[in-house]
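Comments concern the structure below.
Other chains dropped; remaining ones untouched in position.
Chains here go by letter, A, B and C, matching the order in which they are written, and residues are numbered from 1 within each.
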Amino acid sequence: MKFLVNPSKFNELADYIFKPVLILSILLFALGLLFSFYLSPDDYQQGSTVRIMYVHVPSAWLALLTYAIMTLYSIAALAFRIPFGFIFNTAVAPIGAVFTLICVISGSLWGKPMWGTWWVWDARLTSVAILFIIYLIIIFMNLSIENRNVREKVVAIFILVGSVNLPIVKFSVDWWNTLHQPATISKLSKPSIDPSMMTPLIIMTLAFISIGLSIAILRIKTEIISRKSNLG
Amino acid sequence: MIILNKIISFYYREYKLNLSGFQDILTNIIFFFVSIFIFIFSIGPDKEKISTLSIGIVWTLLLLSSTLSLRKFYQDDFENGSLLIMHLNGFSFGFIAILKTFSHFLFVQVPFLLSIPIACIILNIANDKIIYLVASFAVGSLTLSCLGSISSSMNLMNQRNFLLGSVIVMIFSIPIIIFSVSIINIEESFNSLISILFGILLIVFAINPWASGLCLKLSIENN
Amino acid sequence: MILVKDLSIERSNKKIFENINLAVGSGKIILLKGKNGSGKTTLLKAMLNLIEPSAGAIYWKGKLLKKNLYNFFNNVTYIADKTSSLGKLSVQENINIWKRIFLSNISDSQIENILSTLKLDTYLFQKVNSLSFGEIKKLEFLRLILENKKIWILDEPLSNLDSESIEVLGQTFEDHRSKEGSIIFSSHQKSEINVSEEILL
């Protein structure tokens, strides 16, 4: 597991697995699209708009997952002095931002037919919007603070503080009564979703994960290189 | 043609200074949206309430953004001598004021202008009103830029009797805001109201190079 | 080319100097001397029409300077006692901005040459803020070449420079003089720069 904390070990592994992951992501994505558009049924209430779910839900999960991992790496970097954490955070923040953006856009597209507006101010949507802005602030801090030693610490602390938002995003639907769908798929007990919709969802989730992973590998590698040559 | 070239180079410099990259525009826009968030949090999520307030929110933020950037308007250029260089390079002080006003409009107000449509969506402003809002905002924000130029050039002189400079400007901006806000509420008379706004803009625009130019000249003389 | 005639300046009702006469001809280097507060900076600024004189007048090519201001500005480079480079930007960015502002047609290789004689070539990508005091000052002199004007007006160019840089500056002055340019500068320091005239304020 050294590759999780050691840049050169990571590089070795990355060279090894990058191509397979890339190919896998393309395959899964194609398969997922096929499933979600042709091989899954319309919902009896929502009609074909339900297909937005296959983009919306995986991107939402990944937006949250990315931030959660960044939080872990921030702790590692600050508390256990593992500089790879800083590298990881700098490289991965934009990916998380993009997933969040996809989630918000697909959600609003879904919201227009379902709720009648693009946007409502319920707790789930608001907290996701804040998540997006937190991602953006992280990116801009990375771009605009010049002193690297300061920058990475400041950003890591900011990530830690911002992680308070994560449980709010996740559990806001349970804590407050909102328009948004409460957990139906990711419940700990038996999921209350039809298996015919479950299959494309799982495939799409795997596809999103592998796409995110391959971009992350690329970005982490360039980050490592730019640090070695002291460009950043 | 030389003068055109010089004007282009003026804006090249402003661009380099104001937006060392695209990120600064984006930060401006984020600032705008975060401010909207803050309003929403303090008002509560009630749709009705939000939409009665939305125009006020947008205008307040416009006023805020132009007040925020007043300090940057001339102060930095004055202190690092760029103003002098510009003048020696063949621009009269009045002309510098015009160029600067446009640059303020371009780099501070336009990003806001562009993000208004999105803001309207999240603030539940009716689609047909958006066009009015953008139009009144476009005229009003240029007026605010002119007023900002006047007040911040007054501030350069840094004398106690000009303490009222920014006060006067703020007070001048009240009629603009009243007209703009009512533009949205009374749609029928949109044309007549926007022409009043235009009238105000023209007056302020005509005064600006003269007033700001004088203040710039005096402050350079006394430095 | 510039003729200062019976110039007196008052500020806040305090006389700074009175009845100054001076002529800046082409091919001349004029040194302004005087104690602190004797009005050197004030005189130089007045020659740029930045300060209103209380009496007297300044002529440019026989005409009143005021009437002919922008033509005059097209022929003059002024380097003030404060620097005009932008601290937040890098040396390179500053040079680019200057090149555009002054519509300079000096080639890049020439600029590189000058930078390396000024020993600034290794700082191209460093922020001006983080340069040393003297380096910022030297960077400012690049404008003399970039603007490529006939008349140079310089306020205390020699302070904060090391002797080597002063030598380089002296040579630049000499070059300019030989091209029929004219220079007026103020200084407190004794230097080896060969001046045509010294004026004591």
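In the analysis below, contacts are C-beta pairs under 8 Å (C-beta built on N, C-alpha and C of every residue); 3 or more make two chains touch, one makes a residue touch a chain.
Because the structure is predicted, anything quoted here is derived from the model rather than measured.
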item	value
Chain-type multiplicities in the full complex (formula in displayed labels)	A x1, B x2, C x2
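Methods note: only the chains that are shown with their structure count from here on.
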item	value
Between subunit A and subunit B, centroid-to-centroid distance (C-alpha), Å	37
Euclidean distance of C-alpha centroids - subunit A vs subunit C, Å	58
Per-residue multi-chain contacts in subunit C, two or more chains	none
Shared-contact residues (touching 2 or more other chains) in subunit B	none
Residues on subunit B engaged by subunit C in the complex (per definition of touch)	2, 5-6, 8-10, 12-13, 16-17, 20, 80-82, 84-90, 92, 220-221
Touch list for subunit A against partner subunit B, complex	117-122, 126, 129-130, 133, 136-137, 140, 143-144
Contact footprint of subunit A on subunit B as seen in their complex	21, 23, 26-27, 30, 33-34, 37, 40, 45, 47, 50, 121-122, 124
